[in-house]
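Worksheet: one structure, shown below.
Some chains have been omitted; the remaining ones sit where they do in the full complex.
Here the chain labels run A, B and C in written order, and each chain numbers its own residues starting at 1.
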Amino acid sequence: MGIVLKGGKVITAVDSYYSDVRIEGEKIVSIGSNIEKPEDEIIVIDGCYIIPGGIDTHTHFDLDVGSTVTADNFESGTKAAIIGGTTTILDYATQVKGQTLKEALKGQHAKSQGVCFCDYGFHMGITEWNDDIAEEMKDMINEGVTSFKLYMAYKNNLQVDDGVIFNALRRSREVGGLIGFHCENGDIIEVLVKEAKLAGNKTPYYHAETRPDKVEREAIARVLNLAEVADASVFIVHLSSKEGLGSILEAKKRGVQVYVETCPQYLLLNDSLYGEKSSSNFEGAKYVMSPPLRKNYDNHALWNGIKQGEIITIGTDHCSFNYKKQKEIGIADFSKIPNGAPGVEHRMALMYTYGVLRGNITINEMVALTSTNAAKLFGIFPEKGTIAIGSDADIVVWDPNYSTHITADKQTQKVDYTPYEGFKQNGRALYVFLRGNKVISKGKLAESKPLGKYLYRKAFMGRS
Amino acid sequence: MGIVLKGGKVITAVDSYYSDVRIEGEKIVSIGSNIEKPEDEIIVIDGCYIIPGGIDTHTHFDLDVGSTVTADNFESGTKAAIIGGTTTILDYATQVKGQTLKEALKGQHAKSQGVCFCDYGFHMGITEWNDDIAEEMKDMINEGVTSFKLYMAYKNNLQVDDGVIFNALRRSREVGGLIGFHCENGDIIEVLVKEAKLAGNKTPYYHAETRPDKVEREAIARVLNLAEVADASVFIVHLSSKEGLGSILEAKKRGVQVYVETCPQYLLLNDSLYGEKSSSNFEGAKYVMSPPLRKNYDNHALWNGIKQGEIITIGTDHCSFNYKKQKEIGIADFSKIPNGAPGVEHRMALMYTYGVLRGNITINEMVALTSTNAAKLFGIFPEKGTIAIGSDADIVVWDPNYSTHITADKQTQKVDYTPYEGFKQNGRALYVFLRGNKVISKGKLAESKPLGKYLYRKAFMGRS
Amino acid sequence: MGIVLKGGKVITAVDSYYSDVRIEGEKIVSIGSNIEKPEDEIIVIDGCYIIPGGIDTHTHFDLDVGSTVTADNFESGTKAAIIGGTTTILDYATQVKGQTLKEALKGQHAKSQGVCFCDYGFHMGITEWNDDIAEEMKDMINEGVTSFKLYMAYKNNLQVDDGVIFNALRRSREVGGLIGFHCENGDIIEVLVKEAKLAGNKTPYYHAETRPDKVEREAIARVLNLAEVADASVFIVHLSSKEGLGSILEAKKRGVQVYVETCPQYLLLNDSLYGEKSSSNFEGAKYVMSPPLRKNYDNHALWNGIKQGEIITIGTDHCSFNYKKQKEIGIADFSKIPNGAPGVEHRMALMYTYGVLRGNITINEMVALTSTNAAKLFGIFPEKGTIAIGSDADIVVWDPNYSTHITADKQTQKVDYTPYEGFKQNGRALYVFLRGNKVISKGKLAESKPLGKYLYRKAFMGRS
């Protein structure tokens, strides 16, 4: 007994065609017309798109940042994901200094196991280096963790030095891993933040002021220089600026292999949201994330980078804190504001509304950016990331005719605001299938059990 | 009654999966298992790939270059194409000065109509500019000619000045056309050639010497500067050098939208083939083409440009002249040697053998480079360029287990040599379907009628 | 009998020191204290600077532009020069098509001989190419014309194609010449101007609109690419934009040898002076010159280019037309406005007031920019360009304590406006000596005879 989607238009990263699609068990088994069998459930989806379930390459659920813990845990976060059309998330396990990678992974499994509504995997954040860590990188690959992350910011905390970066890059080639980098020069930021605070400059405005785009450019230039010496590929997470994109193209000119992610917030929002220097209004705190929001010309440059094929995945860096009580920790000092904002729920809708409908991307490019490229880069293709025979039936039936406005009070993610409050939304996930399970039906949660499973990802083979 | 390919692995620009594919009439109608109907012809292709028919974006068949006419005409050229797994070629109609574009198109139709063994379309070469030509660009779109070509080389012949380039680029935006550019600075070349000849330097060696890579870089830099002012997209044909690729990345950094083609010869051959300065051996003439072959580091840089996604289509610039009698026209003077070399027949095999099997590209990337990207860029997708429901059944069953060596005496193209003589070849087109017609069977021509038809291509919408 | 300047501070491109300077005949003969001889004339100049007479590398006196002739001829122009502290000007002889270079030079001699108040030389403008011209370049060197000029703008008039540029660059190496380039892509400009006029856009505003900075960048990129192939040095005249400067630095990175001139107007004025699109006010015509005035950020970038040592000479491109009757020729059509503006008289004062006193340059750098570098580059050093034993006594006694405002009614140049009307001026040429002749005394003309002589310049040796 299977399920047949009838009357929709199949969209992959390449193709667009009208066809029925038949699901059996967890898999897509046939594509064409007249493919249904007698007992099949038939779902008529005239006028809808059949797209691969979204993959959010960048979430932080149930993250303890010291002063508080993110508003969303794996349960609420993955529920929001599937509501929004995302069937896979890649979260971060991060080594606390002194911890082994295995311990970090174990901790992350403990938080996520049995509570996820979508499939999930982990990148492993590395915060120090020694021979054991080098050895454990190989173990992680065997555990299905085939991507890593290093931070060039957050001094005295997550930040690693160039020696660690260089060692890890060389090791990544040997073990088949791909390393993502948070590219901001943490040393400069530390100086600027300290200085701002000494001068009494403590409003959210100064969050952006103390992390200028040039510190992103510097960090990107550096890591790509190191990658060139190490002869390793690099993944740049949450690219936010035109200056940063320029650095990437300079390195490409020298032949460096680099893959780039940006986030909806860097495409759609800008730094005017932080308010005035001496604003008594604390609303700007909602947008305190790192890197910070930039200028309109940065938004424009990033859209263009997408068009040129330089930016290939869209993550959200979902890391939600309630405005009340959580963001307010920093009411007297921007540097105390928990960094991050929600996003996992609205990613697909934002890319459809502001990407596809505004003519910035085609709907095939939307699929590539929100799903396929990530699946290939992170070792879960062809199970995830496409509509093809034998692939997991992670399918979103996208209804382009639906329209609404994004508001916090309608959202599933468990946080008291959204940075996109009041934004027009076109389209929505009418049905969502997770490995053949209908988890969303008519836009509502249709499956109360958390069916998400951990993804043992394949090693990185040097190419998307 | 249809045809079912059974047991193969479907390869698109994105997907790879085992599945049967069913053809009915000219179209692909279903993909999956158990899709055959009673009267269907079943072709078992265990172990083979099912890939979209190749699209060669750059051929010159039946071209009169003044001193002679190409060895291959549309009949022999397209026959060689399908033998090699290419089901669509895009040839060039070129306006002779004084001629209207319509006349040029008519002439090209006269040469090709009824004799082609694969489907075909035309780019329109423009050699002068006035208000009528501007008007005719629109007419061409309506005639299905939605791409154009301008030459920055061949002074006093095909070469146009910057005013023509700029006018044409602006006009291309209005009418929905995409212009391809032959990027070499013809003025410099003219000076260098004249000088070489005055100095008595007339061997094939001097063909490369008088067209250095820097003249390609200059022309690319210039056309992309002009495109930036005109706010138009550009297609660079037959990129040959690292310097040229560098120019492209510099322009991308400024946001210019540019698409790039290279050819197998620029990936696989180098300028040592021209022989010595004072060689009495005229073999170098076989490689006299423009741009000329470059250095090993250029080959490497172009493969890397492919990996980085900067180069997106592979054409051949097939323009064949027999070594005997034709190339020999220039035996005493390299500048008289008819420019060009054959290639249409071996493109797919070369990209498979030296691209896929050597690890330079994945097989999906091979499909993208040899077919899908071209189909999208040149307005024939999704009819061509993919394996999907509703698409034309332009299908190549690629047998990866076949192996041979390339030699002129086995080739179908009607020319007395191949630049790839003795090259190892892995894989071949076991079956080829052109709009559902089995034109190649077991590697041999299976259909003696020339079934190729002219393609009315769609306008360029600003994106691949 | 000599002249001794007592109590001043000697300023060269390198040195600043208090010392007396003694002139005998046309030369500087000693520097130090107690150097006067009994019969010497002693001029006490306490508090003043002793600087080398200025060299304006770029003037157009007595130039017939077809519709009219410049307001200043050699007499009025050179009188204005010495009043302003400039003792040498380099004007342009320009070949009319069909004319030999010798004829062009002869014509320029006819206009200038016996009427110049300062010394003078000529650059030779070349507008077409053939073997005779190549031969004549050598003759020009022998006639003391060791620099040339090619125009990349003014289509169908002065503009030459890339073949001429390339030939001339190669020839320049052989004969010891240096070629200056007017870098704007004339083909693009022609298209934009035609289009603007068709659209009825005819106010001065559109002069700038139709010559965007990117056409300067393109032309600079091109000529430096050509120079790299030709292995020749290049002089860029009147650099006006940040984009253009960027092109220069990209070429320097590849090793190209390039020297750059800018003008006070590109440092101090911006395109807001052209007025509004539909302004009924024609004042903008005063600033109609090519390249046009740019943005504030261009001013800033050019000052920075000076600080970095990338821009090494300051010319004026003095080419004056009266606002009344002359500029008004274009009152109904900006493209008819005679291009150019006055400047020779105020160059030194502007560089002192806005360069030295504002901290953009040191006074030594002012000397280098306004005199020494030009003398070296154009083959008149050490006769001109410095204060040293044996050099021509071309000396300006600069009184830094003087202050005034620039106004047209006080000026010597024979034109009815100045682009710097109302600008504060600090300092002035209190005394000016031309080869030992006191031609300016207490700021007034002290010598009614035109003592200027033609300079037979030395060949360019590849270095400033």
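Note that a residue touches a chain if its C-beta (ideal position, glycine included) is under 8 Å from a C-beta of that chain, and two chains touch if they have at least 3 such contacts.
Everything quoted here is computed from the prediction, not taken from an experiment.
Of 4 total copies in the complete assembly of this structure file, 3 are presented in place.
Note that in this section only the chains that are shown with their structure count from here on.
Number of steps on the shortest path from chain A to chain C, with steps defined by chain touch: 2.
Residues touching across the chain A and chain B pair largely coincide in numbering: over half of the numbers involved belong to both copies. Ranking all chains by how far their C-alpha centres lie from the centre of chain C, first place goes to A. Located most centrally within the structure is B, per distance between chain CA means and the overall CA mean. Distance from the chain A centre to the chain C centre is 57 Å, each centre being the mean of its Cα atoms. The geometric centre of chain B is 51 Å away from that of chain C, both derived from CA atoms. Centroids of chain A and chain B (each the mean of its C-alpha atoms) stand 38 Å apart.
Across the assembly, chain A contributes no residue that touches 2 or more other chains. Residue ranges on chain B touching chain C, taken from their complex, read 155, 161-163, 165-167, 170, 185, 187-188, 190-191, 212, 214-215, 217-218, 221-222, 225-226, 228-229, 250.
On the chain A side of its complex with chain B, the touching residues are 10, 12-19, 22, 29-35, 245-246, 249-250, 252-253, 255, 257, 301, 304, 307-310, 362, 365, 368, 372, 382, 386, 388-391, 463.
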